[in-house]
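For reference, the structure I am asking about is given below.
Omission of a single protein chain aside, the complex is shown with its protein chains in their original locations.
Up next, subunit A:
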Amino acid sequence: MAYDEVLSRFDPVLGLEVHVELNTNTKMFCGCRNEFGGEPNTQVCPTCLGLPGSLPVLNAVAVESAMRIGLALNCEIAEWCRFARKNYFYPDMPKNFQTSQYDEPIAFDGYLDLELDDGEIVRVGIERAHMEEDTGKSLHVGGATGRIHGAEHSLLDYNRAGVPLIEIVTKTIEGTGARAPEVARAYVTALRDLLRALGVSDVRMDQGSLRCDANVSLKPLGRKEFGTRTETKNVNSLRSVERAVRYEMTRQGAVLAGGGEIVQETRHFQEADGSTSAGRRKETSEDYRYFPEPDLVPIAPSREWVEKLRGTLPEMPWERRKRIQADWSLSDAEFRDLVNAGAVELVASTVDAGASSAEARSWWVSYLTQQANNREVELAELPITPAQVARVISLVAEGKLTNKLARSVVDGVLAGEGEPDEVVDKRGLAVVSDDGALTAAVDEALAANPDIAEKIRGGKVAAAGKIVGDVMKATKGQADAKRVRELVIERCTV
């Protein structure tokens, strides 16, 4: 169904669940290393493998990170809470249960304010943030696509099993209408920025350290009861979050308009075409037979501890943006462009590395944004660092590079040719500032164009342009055009 038609008949209702892996040194309940990318089953021990006789002990830093996340999301911190066992049989958890929190999350009832692309602020309520552990990784063998269907057997790596995970659940998000997909994306973006500022996670969606499940339902306009929802799992990029919500809205709209019913189920997002496909029918929560975890004692954070942690909260991303906007003297619109280009932090780091904010901003939003677009990657994914951009800017300021040469240096860095100074050397890009060499080139060009030389000598300074052009050509653009012009006039007036 066309998107506009969906909106003419229904209100979209969203609920977003974000799982974030903490960047602690060790796992949630054992001392195994918490690190992405190790050889399979080399970061495991009897506890995370669920071997008999092993007992979990809670990671103090993970608890502090969970509380700091809760505080940053304006949540209440529980005075007393417990872990629970979520029982299910699936080989990604060798214990046959996941240690999680059920009805007593460590943080609850908060909110996060988001700014949309046009500056509109939307407040998203936070239902809860609770602690749990990540599962192992399954590899399905024998199926055509590596998916579970048609697989002959599965292979399990438990390095990730037991990694500290915080699940952050929003309250239902209503009334966003046509902007629902954009709100979903803005929420995950704001949460990612917040978690990064807190320093509690790598927040790498591509590596799975930040994952989003999107619950979507449609409510006929004017009705009060919610429709049946679906949960699209593991949407692994910011853009995909927006696409998945939009796709589910149009899919559900078509089903409902055709007199059909939405089935409560999990769905899988297909990165290739932006669609979702049916997964497992949703078990009700009772089927997990949650019960309090007997092997872990309750957590009762003192109010002193909570306030101490509140004191460790960094400047929040939105506060930081306000301050930066003022520091750089930008209008709201200029600053929003910077935000939408994903350039704020890059420009800030470039300024920290010594560049002026105007130069840094100009590089990131024009030339580098073009390069990112050409490569179809996010600006931050370009293989150039703010420090390298700052170095290029300083080379220009010192007169060692022209703007044109500077772009060539940036191209070299992007092509993996090394640091800016190395690229200058390797590509032979330094400005020819040796007056002797330039004067020779100027004399040569004047000799080759006697008529023009005569005009300049006769006072027609405007004619110098042709000579400057020839000199620039002869020096392959590596001369400072302003200096060349001065030399041309000098040579014609002596």
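Worth pointing out:
The rule we apply is simple: contacts are C-beta pairs under 8 Å (C-beta built on N, C-alpha and C of every residue); 3 or more make two chains touch, one makes a residue touch a chain; residues count from 1.
Everything below uses one rule, namely that contacts and distances are computed from a predicted model.
Comparing "Aspartyl/glutamyl-tRNA(Asn/Gln) amidotransferase subunit C", "Glutamate synthase alpha subunit domain protein", "Probable chemoreceptor glutamine deamidase CheD" or "Response regulator receiver domain-containing protein" against the UniProt entry of the hidden chain yields the protein name "Aspartyl/glutamyl-tRNA(Asn/Gln) amidotransferase subunit C".
In the complete complex, the residue from A:N41, A:Q207, A:Q370 or A:T493 that touches the missing chain is A:N41. Remark: the omitted chain is touched by one listed residue; of A:I299, A:A360 or A:L379 this is A:I299. Among A:E76, A:D92 or A:D443, only A:D92 touches the chain that is left out of the view.
The hidden chain makes contact, of the residues A:R82, A:K95, A:R185 or A:R391, with A:R82. Within subunit A, the residues in touch with the undisplayed chain are 24-26, 30-33, 39-46, 48-49, 51, 57-63, 80, 82, 87-92, 94, 135, 138-142, 148, 151-158, 266, 279-280, 287, 289, 292, 294, 296-301.
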